[in-house]
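One chain of protein is taken out of this complex; the other chains stay put.
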Amino acid sequence: MDFSLTEEQRAFKSELEDFFREEMKNAPPCYQNTTLIEAMYHTDEGFAFHRYMQKRLAEKGWLTMAWPEKYGGRGASIAEQVIFNEVHSYYRAPGIDRFGVAMFAPTVMLFASEEQKARILPPIARGEVQYCQGWSEPNAGSDLASLSTTAVRDGDYYVVNGQKTWTTAGHRADHMFLLARTDPSKKRNAGLSVFNVDMGLPGIEVRPIRYMNGGHFYNEVFFTDVKIHKDELVGPEGDGWKLTRATMNFERSGAGAYAALLRSFEELLEYVKGTSRDGKPLAQDPVVRRKLAMIYTDLRAGWAHSYMIAWLQEQGKTAFTPAAASESKVFATELRQRMVNFATEIMGPYGQLEDSPWAPLGGSMVEGYQTVIGSTIYAGTNEIQRNIIAWAGLRLPRIK
Amino acid sequence: MDFSLTEEQRAFKSELEDFFREEMKNAPPCYQNTTLIEAMYHTDEGFAFHRYMQKRLAEKGWLTMAWPEKYGGRGASIAEQVIFNEVHSYYRAPGIDRFGVAMFAPTVMLFASEEQKARILPPIARGEVQYCQGWSEPNAGSDLASLSTTAVRDGDYYVVNGQKTWTTAGHRADHMFLLARTDPSKKRNAGLSVFNVDMGLPGIEVRPIRYMNGGHFYNEVFFTDVKIHKDELVGPEGDGWKLTRATMNFERSGAGAYAALLRSFEELLEYVKGTSRDGKPLAQDPVVRRKLAMIYTDLRAGWAHSYMIAWLQEQGKTAFTPAAASESKVFATELRQRMVNFATEIMGPYGQLEDSPWAPLGGSMVEGYQTVIGSTIYAGTNEIQRNIIAWAGLRLPRIK
Amino acid sequence: MNLDFTSEQEMLRDAASRFFAKECPFDRVRDIEETEEGYAPDLWKKMAELGWQGLIFPEAYGGFEAGFMDLMIIFEEMGKTLFPSPFFSTVVQCGLTILEGGTEAQKKDLLPRIIEGDLIMALARLEQEGSYRAEGIRMEARKDGDRYVLNGTKLFVADANISGMLIVAARPEGSGPTLFLVDSRDPGIEITKMPTIGKDNTCEVVLKEVSVPGDSIIGPVGGGFEIIEAVEARGAVLMAAEMVGASKACIEMTAAYAKEREQYGIPIGGFQIIQHYMANMLIRYDVASNYLYQVAWMVDEGMDFETEASALKACANEAFKFISERAVQIHGGIGTSREADIGLFYRKAKSYEYICGDTETHYQKVMDNLLARGIS
Partner (left out) sequence: MNLDFTSEQEMLRDAASRFFAKECPFDRVRDIEETEEGYAPDLWKKMAELGWQGLIFPEAYGGFEAGFMDLMIIFEEMGKTLFPSPFFSTVVQCGLTILEGGTEAQKKDLLPRIIEGDLIMALARLEQEGSYRAEGIRMEARKDGDRYVLNGTKLFVADANISGMLIVAARPEGSGPTLFLVDSRDPGIEITKMPTIGKDNTCEVVLKEVSVPGDSIIGPVGGGFEIIEAVEARGAVLMAAEMVGASKACIEMTAAYAKEREQYGIPIGGFQIIQHYMANMLIRYDVASNYLYQVAWMVDEGMDFETEASALKACANEAFKFISERAVQIHGGIGTSREADIGLFYRKAKSYEYICGDTETHYQKVMDNLLARGIS
């Protein structure tokens, strides 16, 4: 058993570190104080920096490094992806439109026509577009298959009516990949289709959903008689559910989440070293120390676990990974939750301060207190994840 | 809102305190070091003291104080019962056979014939007998209605075959109240009947179940062609399930559990005051202090809650109490669990020691570590209790 | 023992409940959060007309001499709707301080104006270290003839931005913390709102050469911290009441949502894990609320309740955070949006934690008291 990197990998890591350290010096302050998703999409300034970084990453060949060579990627190994994701996350860097690069592109590569591939993939690869995902609806959250947005064929067009919600970056996106019901007579996951939608089409209205801290990254997207040309149908009509399952060999270890946690932990450690209360540095308070030690322990343990996921994935042992990736999601999000709770407690009354001259660490911990609860809900609630762990990881019976 | 006791109640409490303080000076050491159930039933010495106290309580009129006057009790108010249970629990006193006094006697009063009442109740009231409960079976735990012990009518007798388990005090008991299936054609909770069984009958075999710490209070009881006279059938044949639901207005606040917890907490507080590590009393270690403060807080909060249950019960507002009594059970047992965990942690390596000259507090905390997990399982697992709280307390839907 | 509220108390609760629900629904709470003044002057005045600012004060100053339990009821009901107002700062932190330590002249001057709803006050005690202890108060009060001159910065001062008067804790040379009455409009005072997760009126107050006469001192010179502690013990109980009320609202809103929201063809409240989440929430609420009532009763009885006040504040802090967090989790995505009422509770839970002492401060206080005085 060997956790070490090859010389080549170390060089790659060090190149990435130099790159991001330099580039992030020019990042607007939101990249220090708010969660990445908010930094990227909330302000124009933040979004502009994301677009800039998108191009920089494309230039470097890192944007699509996990793509097959055939589509202009370089088929990077899982290990390389892990290294990239760790450094990228540690530096809180933007530049990845995961909706385009990591979610829609694989679907296109697997199911789209040659014409569509030639049209859709290059702008993504060059970092010129921003996608958003059109899946969730008000009554289709965890239970996605109950969605009701319709796309009715009418000549060369599909006419779309309905509503999507929790659309991250909807207000910034050029395109959406939309999941809609083309055959209303079918129920649940039958009769669904995927479309590549230009967000500028008439009849599409994007309304902001403000997050509880006021941040704007989620949106509602309303479709009223939106006419989508049939050439934008991706894959066979009615096969949409299958397409939502399309994935490529992207690493899904969660190692990046731990790298991001380490960064926050380091900042917290500096804070307790440099802050005194009642005549004593916080770093000498046994209760504070205990809280930090608990976080450090879980951080290291979870991170080691993520490497094992990456390794098994690299070995093609994917049977293990559905449960393990769920484990990593649950553990990392709830660890961040513990960390922001402890951090805001350790800070005493300062723990309530949002970004301002008085706020320790730019208010990032209290921002985290608010955003972390999104992370235990989105991308499969932690409740659903635990069900999956029990079913896939322990083969406990699934009772209907 | 007034939490104070009347002058009469204060006098009663003070009488009880004097009584138990004096009597418990003669208790064997097991009453200090082990949980009450083990102290009462494990050793002959412990059981003898329990029998002695049974008689003393009967003399004082406290054994059956909650019984109706008609049956020799004095119909004590809920408040009086709470006071008694608190003092009795605080002093870790035995003397109550709850199977006879609190479980079987109400059934007899409500459903038995006059002849049976006259025969069964007086020995219980005089503290002369020990009962045990014949309900649980190996395949009928949380799901009691699936029991399979049969009682088949044959002339003047019922012939009983089957097995009971988790029979507390089965090896000490004179009698069992048995729930058995008199009509095997019926399923679940139909066709069950209750019998008053002499444990000396031929064909009854009691085998010990040792608890994980070696303590003997549980038993298996095997019935092989045991002939029980039809006069021992209590209530109508086939109505047994209804009889298991028979209760009297006994207080079910859980206040006694908090009184017992207070006693342990007081001992723990003395321990940290009197013990030093690394040149400092444990009472000055902020991590130790934090753990104790958490326990104290929950202890006081839970106790206040138990008074509210008692009060509502006294007011006859029993609609509230099913969920609330479940809440009290869950909270008190899990609080004890937190307490014994913290206590054994605070003690450092001493936290693993069982009763011996080296063991702090007579090893009671590590004994508690073992016995407390029984308390979160028996008398309705805490999982079942939480279901009840959700259904009865919050009216959440019960989906089959 | 009688654990029912009196019928007068039930009426008071009912009146408060209807008032807050009608006058300040959650939309209004959100609107108020966005305003600079952070409260609703019209409602503040209406509350005064209902007599609530005066509930706890003696009749001599225009109050109603009601019990502490009555005041607790108002706070519980404010908690249910998260009603934003300077009630706690003005009536409790300052009003009770004046009642506890003020001269007859101070009481006569200030209490009637508070009771009438004409005066908002703010207590300036925390400083740069954010320590709740006496040592945390370092601001100096320089003696200047009969007057004192204050210089320095106070932080986390609730409602200073809308106050007419401040009570400032500072140390005259060679003395312990002492309380000074200061006019908020003194030209040497600069007040800035600090942005908090609670979106409330938490302020920085900078004092530059602020001169006050000697008779602006409340209580004995050097005796300010004892007054602060005595008032804060009651304050902790009332903050607990607000959190208990808020916790109850969380549970009710979440139970209703869980019965209505369907996924996979059944209400999510039918899933066992949601049932257990909610059972845990209800347990925490029920123990905290009954503890609150017991401690409030102790206050009214004149019993020593300091240990219990600390334990209760810690209990309510943790219960409210736990309950509001689970409540958002059960609401799912919708719970995380600014529009969602439940998210208000999640944010307030974090900010209420710090008012009158955070959990760790109170845990250590509990132990100080248990070790010094024993278990009551």
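Letters are used for the chains, namely A, B and C, taken in the order the chains are written, and counting of residues starts over at 1 for each.
The criterion applied here is as follows: a contact is a pair of C-beta atoms (placed from the backbone, for glycine too) under 8 Å apart; a residue touches a chain by one contact, two chains touch by 3 or more.
Predicted model only: the values in this text are computed from it and were never measured.
Hey, which of B:Ser136, B:Asn196 or B:Ser306 is the one touching the hidden chain?
B:Ser136
Specify the residue from the set A:Gly46, A:Gly162, A:Gly302 or A:Gly351 that touches the hidden chain.
That would be A:Gly302, which touches the missing chain.
Which of these touches the unseen chain: A:Pro122, A:Pro236, A:Pro286 or A:Gly316?
Candidates A:Pro122, A:Pro236, A:Pro286 or A:Gly316; residue touching the omitted chain: A:Pro286.
Which positions on chain B touch the chain that was left off?
Residues touching the hidden chain, for chain B, are 136, 139, 141-143, 146, 165-166, 209-214, 218, 276-279, 287, 341, 344-345, 347-356, 358-359, 363, 366, 369-370, 373-374, 376-378, 381-383, 386.
What chain A residues would touch the chain not displayed?
Against the left-out chain, chain A lists 1-5, 79, 262, 265-266, 269, 273, 283, 286, 289-290, 292-294, 296-298, 300-302, 304-305, 307-308, 310-312, 314-315, 323-324, 327, 330-331, 383, 385-387, 389-391, 393-399.
Can you list, in ascending order, the chain C residues touching the missing chain?
Given the touch definition above, chain C has residues 271-273, 276 touching the missing chain.
Simple rule for what comes next: only the chains that are shown with their structure count from here on.
If you average the C-alpha positions per chain, which one ends up nearest the average over all of them?
When every chain is reduced to its C-alpha mean, the one closest to the whole-protein mean is C.
Taking each chain's centre as the mean position of its Cα atoms, how many Å separate chain B from chain C?
So the centre of chain B lies 42 Å away from the centre of chain C.
On chain C, where are the residues touching two or more other chains?
271, 274, 360
Residues of chain B touching 2+ other chains?
Residues 286, 290 of chain B touch two or more partner chains.
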